[in-house]
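Note that one protein chain of the assembly has been removed; the remaining protein chains are unaltered in position.
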């Protein structure tokens, strides 16, 4: 159940939500977080304000479990931010739940954050040296300290000063009694969409990591929060959009389109579903194979498999069924069941697979262990051949911008040739989409995406971070 | 959230599991129930025996929540039965959880049951008159009373005598210190499969409502428990198959293939997935329409939609995304969000749908309310046309054989023409599969299926049951 | 934590409450049970009726934990019965929680019961032979079966017929849609008081195991339900008192006065506190000793110690402090702490004890193990001498009338002389109250109490019960 990796401490994926000027701010934040639940299932929280003080509730668990009617009724006020978090297990999980609410020189402020600061360890070390205390181990606490330490006398200026010290990836929402501020790093690593809800002749502003959160609450998508942009809504309800940093090359995380975002979202201005289908189509063109059916790994491989099938002219079939009634842990029988872990989630459909040459389409192949088990159970269900097709290039480098990835030495493609990987997975053939194919699928004509996990070329300076991470691993 | 219907009291769908002669009987029962979770999510239970006494644990909730390591460790012994149950809310839900364990003239016996006795009310009335007490309101309690009352001196004979008094649908497993007995009604309404696991040179016998439970635990499907058959495994480990009732016409529940069973199961000897794909193909032949894409209602409409697309040559697309992080209840905003209930589960993908003529494929249309909302949100996402295709005939009659269906007056097709239903759903066109198509899809060449919910022609005598149910409704 | 004894199955102490004709019946039942909580802390339940049907809620835990506002609000109606139960641990505990609610030939009936039937095993065997099923192992289920089986056509007659088959101890309340019936065995083993509450010009009737329940809800104690009496309140609100059995010698359980009942209750028409003080005074007269202070074992030894001190003229001092923040279980240190179990509950006050000759007054000495530990910690706190005084005679026989007692072979006084017991406890002297003293303390001038646990002379025929219990122990 446990994975040991660099992201044990500072890197994780999250969903962020913000709303300003709606009488049911907390209720809508709750629904928004429910739509963003796929971005983090370990903890969730909402912080609201009625202009008098901030009200906060966060806990371990799913959004639908944490927020009961009585909990929501205490989150008073027309403005709110929310957060869902994927986190590593352990004692600190509860402390790292967000939004992070403190009282400081800028009054009460709450921060919800998605991303990973590449210089967080440095800043934290400096802050500790000058007397700051840390209760958790998230980047968010670092951000709040910077704001609190700022000599600027208002929150907006203090935040801007803080952002300018931060390197790496962040999309964040800051709530105070006076208003709401949303900001996104100059490279635009992580998404953050901006929308509106009309109600009784008023306009409420909403922000969310993905547009699927807008759909549920009836909000209209207006624009992305731009890279390097800060949007401030003051207590008079006025909205200001300002740049806080010079224009930079953009580096949108391509993995949002490959895997992470919901297919019904528009991310970085592009429909995720369109990207995924195209990934499959291009994969079919690049790596065709004679076969009888195309089978997705549900649910994440579905769209690419549909694309692959459409492009290849081969039938698309649901040859693997996913069990959705998943609990947190499972008790394994003592007398081991072969490929037990995979079987808990996936079961092959013999009627579909038997006697067929099967193309299995998946969106990633990280360590290779799971793929091997899936190939096996498909073959046991009677497949004559099993051809594995991955709708992105080989993953060879860890991410330092907010995606939880294993260490390089656990990434099979970083250490082995495609032939070796094929052998390991026991597939009859294996092919990945090319980097060019990936660029084309997300229509990255202007080079605005980050492909570091596929290329090892990081768009920002990471001097020191690898050494620091290595140190911290040793100390553990 | 609440549906009021005749099944409030005696009718529900369930999953049954049994295992004999395996050192990890309870663990495997737990996994089997996990695979059968879709047949009932309200309560679950396992009863095991070590030959000394019976050990039982049942509770409200999902299998993965109820059975922790310490709970399973107390369910000692090599033989076990298990049950998952869908049940209506209320104070009695806990009491109705199964297996039902009692002490009586036949010693300790536990019963897990799927189905609905059509003469349960009659028998219960007789039993009460002659001094029996009832703590719950399930058919299972009736069965146990019959066994306890039997003058036969061994359990097998007592069970046979009891079964002969029971009318309607049942697939049941009975556990005692001495052994395991599994039986199925003479019509074969509800499924029950029979399999084996080899371990350390021994053979363990397993039984399950669907074969997907066998796949997870590495068991091999041998046969169905035949209609009118009783399989007994005695404490010496011998297995006997006997008929307890004369051969009858078979009446397998066709709805298992239409909707209820998992597509990766073999039910009534036929792959469910094959039936579903064929349902879609035949629907495409019977009710073609000029359109651009075929979109399923996930997850249940997926296989029929794939079939429809394949047959029609139209592209299959995931135009609706399902949110799987569903809690038990949701807090609705005060200021109502249009079509809120549907949106919590389904979100249209504008990139897929916009400007398109969409064929929506679903497996049922019961009250019509939900379909109307879905048509609406698809149209709001930019669909030019919305054509609704249902992969079965109009549902016009309630089921009395173990499926929880609403009253006839709530079944829209029982009360309105297809034109009126189309108008109500606001679809551009609406078509159902014909009864002939349905028969062909499940390959029912010998008339072995029950179609009562589509035809109103019930295969067994229901004298009195409707009056009784009507009375019980009035009394409430 | 576990004690193995004959009462594992059929014997336990309980608290019973009933109320008829009050708009807040369930609320008052809840408060009544809270006052009776000392009679059973494992499970509790309330069953109410609004004349339409019976509503029931029971669970494991304390009254204050189980009954929330929302739970109570569902227990509608003006009539209710309630129960608190002390029970042995295990899987069956939940099933044995009361009131016991069933549907049978007499309609819905609920029973709450305190006591122990000495012929329950016999009756149960007969019932099973004639086809009854048992889900739990309490006498209450037996009672309900008898009622259900009765050929009498109304509940009152059926209950009377059933009571006449029952031998042993019982005080019970039976609720139906039509009314409330309360009955007590002909010997009057267990207590049951009868009272009234005036509200808005109406009179509500209340019943409780002890009068302390009346005090909390503002009811007035009228009388005891007489031994062999049945009090029936019909749906018209009329109350009838009738004998259902001929007059017998009375055998009130003296242990209620010695230990079990709350000191602020009136039990069997006599103030418990007065009995307890007199127990101490008579003990002082019978077994004086030269000493400096009298110290009670809190809380149960307090009243007798006050009596002892008053009579002897020695100072009464709180030399032992009890910790009331007791959880269900405690984690013991691996490196054992001497007398850990006793220390968790009791701590000596060195300032009081040091250098003193201490008389320790306790109300019972069952196995002797605990007494030994207490003598030790008192001596370690500096006592020069420790004299143990027990405010009742030596316990030499188990109770078969509803008190949970260990087997005879675990009763130290059944197997050893007082000298040996004194040696075992390491006290400087040990004395028990005489049987005569006990009789005088409860003012039993007419021989109306049961002293079987002190004399071994059981007031009713127990033919067979000991053999049966021995059998049942072997089978376990």
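First chain written, first letter: the chains are A, B and C, and each begins at residue 1.
Note that a contact is a pair of C-beta atoms (placed from the backbone, for glycine too) under 8 Å apart; a residue touches a chain by one contact, two chains touch by 3 or more.
Computed from a predicted model, the values in this text were never measured in an experiment.
In the full assembly, the chain not pictured is in contact with A, C, by the touch criterion defined above.
Check C:318, C:366, C:418 or C:462 against the missing chain and you find that the one touching it is C:318. One of C:14, C:54 or C:72 touches the chain omitted from the figure, and that residue is C:72.
Here the missing chain is touched by one residue of A:102, A:245, A:326 or A:396, and it is A:102. Touching the missing chain, out of A:93, A:148 or A:239, is residue A:148. Listed residues C:239, C:344, C:396 or C:435: the one in touch with the omitted chain is C:344.
Contact between chain C and the unshown chain involves residues 23-24, 27-28, 30-31, 34-35, 37-38, 41, 62-65, 67-69, 72, 199, 212, 215-218, 262-264, 266, 271-274, 277, 302-303, 306, 309-310, 315-318, 321, 323-328, 330-331, 333-335, 337-338, 343-344, 347-352. By the touch definition given at the top, chain A reaches the unshown chain through residues 55-57, 74, 91, 101-105, 128-135, 144-145, 148-150.
Going forward, only the chains that are shown with their structure count from here on.
Remark: chain A and chain B have CA centroids separated by 37 Å (rounded to whole angstrom).
Centre-to-centre separation between chain B and chain C, using Cα means, comes to 48 Å.
Here the spacing of chain A and chain C, counted between their Cα centres, is 60 Å.
Within chain A, no positions touching two or more other chains are listed.
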